[in-house]
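Sharing a structure with you now.
Note that one protein chain is taken out, while the other chains of the complex remain in position.
Our next item is chain A:
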Amino acid sequence: MTVTAKPPSTQDRPAEHGGARDSLLTKVLVRQETTLVLVMIAIGVFATARSALFLSESNLTSILRSSVIYFVMACGAALLVIGGGLDFSAGAVFTLGALSTCKLLVEGVPWPLAVPAGLAVCCAVGAVNFAVVTYLHVPPIIATLGTFYMLTGIDNLVTDGADVLPLPAGFQRVAQGSVLGVSNDVLIAVAVGVLFWFLLERTRFGVNVRALGGNRQAAVGNGLRVFRLDLALYVIAAATAALAGVVYSAQVGAGQVTAGGTSTTLNAVTAVLIGGVSLMGGMGSVQGVAVGAVLLSLIDNALVLTGIPPQYNSIVIGAILVSAVAVDHLRRARIYRKR
């Protein structure tokens, strides 16, 4: 006997799962990235009309370079959110990564050793976040917010609020140098992006992360080692936050205690959410996060160039965030409508 239940109709298929009968146009149009690119073009047209500088090569490079920091942080944060977690400690981990690396650098430790050491300190923080969430059963948002506050205090205690410098020129070249005309920090972001895309889309780990965030009970039932995955995700999120902090230090030539903080945390989370990563877990892409990060930096830049007061920045970002998540919800509701 054969089960002949009706297969889902073409328009029911989610494009991100490659429904065989979807046209390429449909696949492109239903993606969150497409909406964001259209928003970016609209902002670009508006900014170009108000300022001739906007489309200059140096300005576009500047937008790209400032999005590097958001993007690197957001890659780890996105993976964690796709896996069903959340990290609000990112801004303080960013600072801790920067400060611990810079402290070692000013002590004379060469950067190829100082950077991994700084990242390792922050990976330990990620492991603590995991332990508090998993073994003390504190919800992720509260556990990582607690970590954020504690680390912010520690960051200030360690430095007495003063910047850590001077940093060796070799280290500064890590972000400020360039290869074939492309600045190193952008290359770092591309490398991180490719690595995370590969992890998420082409490995068993990536599928397991989606399964964990999409349906934790199912992940357990299917024999996934969920605690190991959780640990890996919190450690990776901390590592990318720290790496972003290190790259930022190399960009500005100092370990700044004021560099991270609340706004950095919120920017990372915002890039993730604008980029179409679902807070419900399971869904999202590195491409989306990349577009989200560039959009944040584009808005910053366009508002400054067009002479719009900076207060409007937050209003615009807030409106785009809410719109992006609402549009995402509507699209998912259409795709996954209840039967």
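General observations
The working rule: a residue touches a chain if its C-beta (ideal position, glycine included) is under 8 Å from a C-beta of that chain, and two chains touch if they have at least 3 such contacts; residues count from 1.
One rule holds for everything that comes next: contacts and distances are computed from a predicted model.
Remark: of the listed names "3-hydroxyacyl-CoA dehydrogenase", "Monosaccharide ABC transporter ATP-binding protein (CUT2 family)", "Sarcosine oxidase subunit gamma" or "NADH-quinone oxidoreductase subunit D", the one matching the undisplayed chain in UniProt is "Monosaccharide ABC transporter ATP-binding protein (CUT2 family)". Only one residue from A:G108, A:G181, A:G221 or A:G307 touches the chain missing from this view: A:G221. Take chain A: the residues that touch the chain left off the picture are 1-8, 12-14, 17-20, 202-204, 206-208, 210-211, 214-215, 217-225, 282-283, 335-336, 339.
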